[in-house]
Structures are given as structure tokens and as C-alpha cells.
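Removed: one protein chain of the complex. Kept in place: all other protein chains.
This part shows subunit A:
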Amino acid sequence: MSLHTACYPVPGIPIPGWLGYTVGYFSGPFSVMREPLQSVANQGAEDAFSEAAIAALRHDMLRFARLQLREEAAAEDAVQEALAAAYVARDGFAGRSQLKTWVFSILRNKIIDILRQRTRHPTQSLTADDGSDMEVEQLFNEKGMWHRQKRPTDWGDPETELDNTQFWRIFELCLDELAEQPARVFSMREFLGFETAEICAELGISESNCWVILHRARSRLRLCLEKEWFAQG
């Protein structure tokens, strides 16, 4: 896929306010990045590229990128490049939902590229147990059965939570609690859609290791959601 090759604005195309912001990122001080979108007139841009639409989209993209890259500057960078690529190709969009799908697919490709570069220089063992799995282990008795008080509970109809912004805040917090390496494997599987065989190849681990890591990550995440959201009523 070469969706992510057209990263920068091309000369001759008028640059709207939110994209001018990209220039600020590359040339200005760090604080510039955090300022609200500049209210430069957005001549001729379609609805999908209105400042409000882009601000909302940018917020979702940043959240997504930040969780996986775990580095603010790299996340900002990837998001701005994805938005810039989308803007260059803006004539092809029918509307907002199509833009979102497209720009997220560019962003996913950018994140994959960055993660690939990073895994060539791994800093930590992927399978090391950082001790945070104790809490999951303690849910079971010596026979490997759930302790009565610690059985997973019925979450009812949890899909209604997907429209609740507060839920997403907790979801994000729980993801943040995963150690870096399990979080990376989990992201590659659940957010970027890699098959486990591909993850193993990328990270140089065995497939059974991959399943162990994914299982730990899911178990931590569901425990965190249960405690921090569903048990709170």
C-alpha cells in the first residue's frame, strides 16, 4: 500500500489554517503544537475539511497514535502527515465519514512504519514479565479456578458504552497501564489488524509467545475496565 507516500503539501496548493499548523510544528517551538487551531479562512475547502471537522478528527487520531507510539512528538508528527496527505487528495472525498476512514488508514500505515523502525532496535525483552501480571494471577485459586469474589461479572450490554466519551477516557487510561511491550503487541493485533504470524515475524518472537503476551494484555485490560468502569455503576 502506498497511501502514505504523499506526506507533505505540494507547492501551489493553498494551505488551510489547520495545515499551516503543520508548518508551525516543524519550525516553531514545542508549545505551538498545543495551541488551538488557527482561524485562518478556509477558502474553498469542502465541509469535511472545515476546521471543526478537522479538529474533532485530529483529536481522535492523536489519541489513537499516542497510545501506540507512546511519544507525544511522534504521534503529532504522524497525525499531521496523515492529515496533510488527505488534504492533498481532498478532491476524491465524498464526505466526512469517508475522510475519516481514509485518513485513519493512512495513519495506521504511518504507525506501522514507525513501529517497524523501532523493532529493529528493541530496547527491552518482549516477553519479560514486569510483575504487573500478579494481579491477574491472583484472580485464580491454586486449582486455577476463579476465586468466588473475583469472577468476571456480566457487563450487560456494553456496546452502548461505545458512545460514551467518559468510557473512552477510562479505556485509554487502562490501555496506558499496559507495559510498553505488551501494549505494542496488542496494538499491532487489535488496532493495526496484523495476524499473529506477522507480529512474530516483525518482532522476532515465537507464535506461542505472541499468544501469551496477547492473553496477558487482554486479561489486564478487561480487569481494569471491570474495576474502573463497569463496577462503578
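In this text, a contact is a pair of C-beta atoms (placed from the backbone, for glycine too) under 8 Å apart; a residue touches a chain by one contact, two chains touch by 3 or more; residues count from 1.
Quick note on the criterion: contacts and distances are computed from a predicted model.
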### Query
So which of "Putative zinc finger protein", "ABC transporter ATP-binding protein", "Cell division protein FtsX" or "sn-glycerol-3-phosphate transport system permease protein UgpA" is the UniProt name of the chain that got left out?
"Putative zinc finger protein"
### Query
For the chain left off this view, which of A:H59, A:R116 or A:R151 is in contact with it?
A:R151
### subunit A, residues in touch with the chain not shown (by the definition above)
60-61, 64, 100-101, 103-105, 107-108, 140, 143-146, 151-155, 158-159, 162, 168, 171, 189-193, 195-196, 210-211, 214-215, 218-219, 221-222, 225-226
